[in-house]
Structure formats: C-alpha cells, structure tokens
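As you look at this complex, bear in mind that one protein chain is not there, while each of the others sits in place.
First chain written, first letter: the chains are A and B, and each begins at residue 1.
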Amino acid sequence: MTMSRLGIQSTEVIDRATKLRFKWNGKRFSGFEGDTIASALAASGEHIFSRSMKYHRPRGILTADYWDPNLLVQVGDDPNVRAGHRLLESSMDVRSQNAWPSLHRDLKAANSLLGRFLTAGFYYKTFMRPQWLWPTYERVLATFAPGGKIDIDTPHRYHDKRYSHPDVVVAGAGPAGIEAALAASATGAQVLLVEHQHAVGGHLRFSSGDADQAALTQLQATLAASDVEVLTDSTVTGRYEDNWLGIVQRNHPIAVERLIKARAKVLVVAPGLIERPYVFEGNDRPGVITSGAARRLINLWGVKPGERAVVFSANADGDAAAADLDRAGVEIAEIVDARERRRISSTTGSSRAVDAVVVDAGLASNQRIDADLLVVAAGWTAPTSLLNMAGDRPVYDATAARFFPSDPPANVLATGGIVGDGSLDQLRSHGAATGRLAAARAAAVRHRLQAHTARALAVDGTEPAWAPDERSPLGRDAHPELYRSDTHGMVDYSEDVSSKDLVAASKEGYDSVELAKRFTTATMGPSQGKLETVNTVAAIAEARGETIAEVGTTVWRPPYAPLTLGALAGRVFEPVRVSSIHPWHEAKGVTTIQAGQWIRPDHYGDPAAEVRNVRENVGLIDVTPLGKLDLRGPDVSKLLNLLYVNKWSKLAVGKVRYGMMCAEDGVVLDDGVTGRLGEDHYMMSTTSSGAGGVWEWVENWLQTERPDWRVHVTPVTTAYASINIAGPKSRELVSRVTSGVDLDPDAFRYMEVRGATVAGVSGCFMWRIGFTGELSFELHVPAGHGLAVWEALMDAGSDLGVGPFGLEGQRIMRLEKGHFIVGQDTDGLTLAPSTGMGGLIKLDKDDFAGKPELVWAADRRLPQIVAIQPDNPNIVPDEACQIVRGDSNEILGRITSARFSPTLGRSICLGQVEPELATGGTKLTVLLTSGERISATVIDHHAHFDPAGERLRG
Amino acid sequence: MLLVPCPNCGPRNSADLRYGGESHARPDPATASPSEWRSYLYLRDNPAGWLRETWYCASGCRRWFALERNTATNEFRGPPLPGDKRGGAA
Partner (left out) sequence: MADVSKFESPVVASYPPSSGGDPTLADVSATTKWLVRADADGPTADQLGAAFGRSQVAAGGALVLGSRPGEWIVLGASVQVSMAVAGLEQPEGLDSSDFVSALDWTHGRALFRVTGHGAARMLEKVCSLDWSDPMTPDGAVVSASVAKVTCDIARNDADGAPSYLIFCDRSFGQYLFDALIDAGDEFGISVVTSTA
C-alpha cells in the first residue's frame, strides 16, 4: 500500500501554500496547514503508525479520525496524542509509542509468536501467584505497558476553567446538530454548540457530493451569522445529574485546555454515527481501512489511500467511498456488495501490508483479489454515551443493525443519525424540530428557576407546561447485520482482543457482556467502545447462541472522550488567609506555618529564645486565627449551658470562663473561653481550626433544636486582630498604651474581660487569659487597626525587651503548662473525662450536647491524658510514639505532644495512657521511632512548669 | 451535580450545601436508653427510595432544612421545610 498526496480537491481543508516541517521518529517530514499528523505522514508515504498493544503487530490507518485506535503517538512530552485528530504544527517532534527499539524493528513483536498463550484473561491467570512475586511482575509488565512516556519535568501549563448556564447545549455539529442549535437560538434561547472535530459540518465535510457541499456552505454561513456560541475541537465529556455537563475545550487561546462546567437546561445529543469495523482474518493488517477513512483522506486532505482497492460496501457510504476512490485514481479491483450477501473472508500479505483480499470463501464465487487496499463499509455504531449517562438504555434494532436510544429524560433530546436515517433534508428538519422543542423546554426550566430563586427577576404567570414531543420521527433504513465473517479477527484494536478471545471468555463462563468486557478488556482501551462495542456484543451473542438484543450493550460512562488530568484539575483555588499584622511578620523574615487555610508565624528564627523572652520579659503573639463568635440575645447563657459541659448561668458581666464542648457522642469537639461583654452580649472563642465548625454547630442547635431561643451568632474571627501579650512585664507594657481600663491586679483579675482603647484605637476588648502560663492580656483590636496597634506595642515596649513569638514558642509554653490541644492531644474517640478536666462536667444540668454518653461514661475507666517526662531529659520522642508494656508490643498509650523545654532544660510530653498508668510516678516504656525503648515517668500534674499557676495570676 | 432546592435560595449546586443525612430526631436526653441514643447517633435506614434528609445551605443562606429525595432517582418531592432536621425513611 502506498499513500501519496493527490492534486487539489475542491473539498480539502489543507492550505497548500503553508508548508509545515516536523519530525517523525527523528526524521524530517513536511505537511500542510490543516493536515492532521496522520494525514501529513500518510501523504508522505508512511503507513505504519504504531504497534498493537499485546502482540506488537504493525498497525496503519483504520479510521483516520479521533477514534482511530492505531494512531496514538507521542508529541514532544505529550503522550497518547491522537494523530488522526491533532492538527499538524510546525516543528512538532512526533514519535511512535509502544515499539522497542523502533517502530520497524519491534522486538516485542515476539509476543505475536506467543499469541496462543496470551489469551483472554492471560494476565489475570498468570500473574496471580505467588503473591511475593507481584513487585517483579509489576516491573516486567510495566516495560510492556502501552502508552507514551510521561516526562515528570514537563513545565506546568495553564489550564482554565469556567462555569456556564446555557439554555441549550447541542453536542455535535453535524447538519442535524447545527439545525437544532439554529432553531433553538432563533427563539431567543442561549445556545452552546459543541463539536468534537476541528470544524462544524459532520459527515458533510468529507462528502464530495455537490448538494452536500452546498448545504455545508449554507449551514456554516447561517451559523456564523447567528447568536449560537460555537466551540470546535471541544467535547461534551460527561452528563451528570440535572444536566450538569463537563465540556473540554481544546483550542482555547489562553490555555492548553479549558474545562467548562455547564448547567444546561436542555441537552441535545447529536453525535452522528461512528463507522464500525468488520471482523475477519487479517482485518487489522495495514491497508484495511473504513470507508470513512478513505473519504476523509481523499476529500479533506487530498491523500490517495492506495493503488488498487477492494471495496466492501453495505451502504451508501461505501458506494460513495468507491466513487471517491475512483475519482482519486485508485483502481477499483472489485466492489464486494454486502447487500447481495457477499462477504470478505480474509486478507493476505505480510504483517505490514495487504497483498490480496479473499472474498466469499467457501462459495462458488470464492476468489482471491490482488489489492493493496481494502475499504470496508460494514455499518454503524450509535455513540449513545451521553444518553447512557442520562439513564437511557439503548435498544438493538436487527433490521437497521444498530442500537437506538429508548427513553431519555425529558431534558435530554437526541437528533441526527443516532435516532434514525433519512435524506439530508429529513435529518435537518428533525434537527430543527429538536432545537425548537429544546428551546421550549428550556424556557419552562428557566421560568421555574427564576420563579424559585430569590435574587432572580420576577416572572409572571404560571409555569409553562413541559412542551410535548411532536417531532416526526426519522425512519430506519434496513442494513445487513455485519459483525463477523466466517473467520476470526480483531474486535478491539486498542486492546488486541479478537473474536476468538471473546468466544473463549464465553466458554469460561463470562456470559454477561459486562463480565466478558472486564475479563478480556475489550472496549476498555483508548477507543473506549466507540469502534468495538457492537462487535464485542455480537461475538458474545454468537458464542452463546443468543441475539444481540438479548445480550444488550455495555453502559457507557463518562468521559465521552479521554481528557487530561490538567483539564480536570483546571485552575486550582487554594484560599489562604492572613491576619492584618502579617506584613509586619514578613518584614521581620518570619518562618511561617500553614495551619488550615491560615498562614501563621511559626517563629522568627529561634523559638527557644522567644520562649525565654516571654518567661523573663514580655512577648507578643499574633493569635488572630483564634475563632471568635459574637453572641447576642437574652438566651445566650442557655445556649452556652447547652453547648458546653460546664455551667454558665452565673457568669457575671466582665468575667471569662473556660469551656469544653462535646459532640453528641461525648467526644471532645472544641474548647476555648467565653466572656460576657454586656448583659446580653458574649464573645465566644474557639480553637483556630474549629472556628468554622463550631459556628455551624451553634447554628445547627439554634435552627433545628432550639428555634425559639433568641440568640444571634456572628463570626467575627477576622473582624479583630488578636494579640496575646505575655510575660512578667506584660502589665507594664499594656499600661503604657491602654486607656479606659484599670489594670490593677485587683481591679482586672485573671479570667476577666474589659473593653478598652489601645494606642488610640477604640472598640478593643481584652481578657486576662493565656496559653503560655504567664501573666498575659489577650487584646482584640478592630482588624483595620491591628497592624498599627501591634507596632505601637512593639514601640512602647522596646525598653522592656518586648519581642514577637510564634506558634512554635507558644506550643512549647503550652506544653510546659500541660494544656492539651483538641485534635492533637485528643482524637475522635477521646471522651471529655479523659482530658483530666472531668471536674468541669456538670452532669446535674438538665441537658447539654453529649450528656447521655458522659453519664454512661462516668462509671467507666477511660484512657487519660497525662504529663510525661522521659527519664533521659535529652530524648524528645516523636509525637505518636507508642507507650508499650515492657518488652512486648502491647500498646498502652501514646505520646501526643513532645518538645524540649527551654525553661526546664529537659524533654516534656503529653500522652494518652490506659487508666491504670495515669497515676503520678508511674513508670512507662516508650517505643521510639528508631525501635529503641526508653523509660519515662508520669508526673503528678499536667503542668510541667508552675503547676500552681502563680505566674499567670500575677 | 445535583441541584438541591433550597427553600430560601432556590435550586443550588449540591456542592454549595452540606449534606446532613437522614439524622433522627434527638431523643430526650433525660430518658433515652443507651440503645435509643446510639440509634440516634449511628443507625441509619439507607433505603433505596424515598428518604427524608437534611441539608445545610453552607455557601448560601446558611439555613438547615429537610427534604424528601428518592435515593434511586434523585428526584425531590414536597416543599422543603426550613429549620427541620428530622430525617429517616419517608
């Protein structure tokens, strides 16, 4: 078979004035603007494009379009590019895949000799046992795996994403799809027309008939003048609930790909039909092509597909291909007309090319015809994928020899070849009627959406009724049922699955098509069933002696066509939040840590020094992420009583109390302090990570369990910049910048709250609490002034040795004080009494979240959080190290927090242990990550430092 | 993606809401037996068919409501009920 470039064709889409040079396996080639990679190579005489997956057989063009299973190539660092679809670009570096060492001398073709061993299920059966060999199997098989090479150093490329809410999305821009889009648009509907190919027109594009070309020109012009938004080289990849569609746009100017998530009011499915190969011996030999491939090669790209052809025709498209071949100067050796019950039996030739076609074997007319090209028009596959995704199950029609949609939902309509046959005019008018119906139904959906959406423009009148389907259905032409000839051949070209394999699978008991598919991998390769599904079903039906209708078809799931991971990832949104003091931290060269979405100061160079400064002088930490909920109303104290395990009824104005919250299962949910700012006004603080969750938890209680309570909750976490001023000199520092508050230790005590003006900023409040164990003031400043107040404090305290400290310093100090952190020292099973703060729990309250579980837990001996010191003060165990019994691996607890304490000069820990180990003085064995076991001692108090809490009350 | 008919905002993408599942009505904590309480915490009917379930319109109005949905077809029926959290088989 020799392909070559023809003279100018009136229908061609190439620009012969623009020559593009590119490389194919390192050699120089050229093509024209408008060529696909495959058409350029074919025009240059190349006819082997890949090696088959299992047997590494040479493969040539089969369909010459997106679905061609033999045309997967590597372009630069881009693997698995479809050379039948991807347009040629200047300087492309194109390479073949799945061949080693080269496409022409592929040593793995030895697999062909082993063909009878590589039967269906070979991998499943062979590489099962022994299990210890799995890693070896994996390594060996990986070198044989098909597909291109992934370059992990590939530069990041921009992928875009957007949302869209069109009235009507039309998937497929053939004549019926274009008419549907135009008709819908003419009613004023907003229409998105999505075409998989590079241009609209469908099968008209590669038809040389004058009437078809005239219709194409007219449709293109009308479309260009319409309001329809047209996306070419784009695919509706999936249809999900309520017509949520994924659309990948591959030709967007600003991005490699753009993913459009569209909520269509009505989806029109108009993908046309895909030509089906025919199964016979030698049907995958290079030189066997579909009629569509012949017509595309000749009419779109001016490529002569061979010298002497046999045409196997079951339909008008086969006849048209014969006419095109004849006009292109290909000698027609024979037209084998399937409608006259004639058959192709096999091809002969080398592995690389057809030399003859055997027709009608076993019949009187049996002949062997010399030819280098066999063009096959054996029938159609209806790509019902999007309809399947909408819940439709296609039904087989033996007369028309293909599947048809049965009953899609009312907001999904189908038109064009997928629903029937007819003249071009009939297809167009069915398309137009479908467009009008789609627009009418979309208007009803739009009316309903507007009527039910608070922000939308008001709509008048009652909702329009669901427009009835009054389209005249398209007819169905009789077509011979052509699946397998009297020989066996390839069914799935992508996966090297033959009809013989499917028969074998059926004999092994894989009698359902879904099972046989998984066992043989038929339909699971890159062509994803578009070419091979119906032949697979037919082979199984034949093996079982059933009809195709009885076997049924597989269910097509998203995506309709493969899409890249980049397209799925789209643009990545990763919100981060910072406090208003953040610019100061950055200016000081802070080392940050990301905690949830917050970027927080971890330290400013030396966390141990920051700790010493707080213990000796005064330090400032930015604790803005601390959750803050503003609570107002007469029933707040009832709410607090319900949410926290402790009592709140007697909290006086100006006082602050610590509280612990449990979920309904008694597990610790969050903790923090709440202060009473006014008669009916409280401020609740939560952990930084718990802020969002606690807000929802509070809303849940108020809305669903206690809707009669009068409480307004407002999250004000970032309305305030929060600064904890800690250390023995903190009162002195605060006094220098604060007005309106009596800071005397007897006037403003530990666990009290005051409103204040700080550094001239009014509307601040501060409470005397702290995580560090030092005298400390936690100051909350309206966020727009946070930076100024922080700077004023730094300025005012320079002679006091004031300095910043970060999260790490605070973590060390809280561990020195033995304060647990919810989620670090507790986990999803830690009941409130395990925290060592069981005394807080007031079981005499009528009700609070989680109370029943805590009542029942009161009699149980629960694991306890305890303070632990390794006996060797220099060993700091990793967090999550286990506490075990002696030399055994019996787990008795674990280390939940561990640090080296600069204050005590030794390692300190918190851990959870079994109750019998919770007494002070108990010796523990800690199993380190290294495997070494060390001894450690439980200490009497949670606090390693200042257990009496004298410093913080100062 | 499912469109969930929020009683306040109108139909919204399910990603805009938090699914509350078929939570049961909260038993009286003073009288509930352990098995009643744990049924409230952990046991769900999970029917294939009509289910009364709860949603929280997290990105929208921040209101809880209950709805009946057919888990086999994803149809919704009946008016959404604001502030309602009772779930279970419908």
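Convention: contacts are C-beta pairs under 8 Å (C-beta built on N, C-alpha and C of every residue); 3 or more make two chains touch, one makes a residue touch a chain.
Given the structure is predicted, the values throughout are model-derived calculations rather than measurements.
> Looking at the full complex, which residue from A:6, A:169, A:578 or A:741 touches the chain that isn't shown here?
Checking the options A:6, A:169, A:578 or A:741, the one contacting the hidden chain is A:578.
> Taking the full complex into account, find the residue in A:795, A:878, A:916 or A:940 that is in contact with the omitted chain.
Checking the options A:795, A:878, A:916 or A:940, the one contacting the hidden chain is A:795.
> With the full complex in mind, choose from A:350, A:714 or A:739 the residue touching the hidden chain.
Checking each option in A:350, A:714 or A:739, the one touching the absent chain turns out to be A:714.
> For chain A, which residues reach the chain that was dropped from this view?
160-165, 190, 254, 261, 263, 446, 449-450, 453-457, 571, 573-580, 582-583, 597-598, 624-625, 630, 632-634, 710, 712, 714-720, 759-761, 763, 782-789, 791-792, 795
> What residues on chain B make contact with the chain left out of this view?
8-9, 13, 15-16, 58-63
By definition in this document, only the chains that are shown with their structure count from here on.
> Can you list the residues on chain B that touch chain A in the complex?
The contact residues of chain B facing chain A are 1-3, 5, 8-11, 13, 18, 26, 29-30, 32, 34, 37, 40-41, 56, 58, 62-64, 74, 83-85.
> Going by the contact rule set out above, which residues of chain A touch chain B in the complex?
Result: residues 240-242, 244, 263, 449, 452-454, 456, 664-665, 696, 699-700, 703-705, 707, 846-847, 851-853, 856 of chain A touch chain B.
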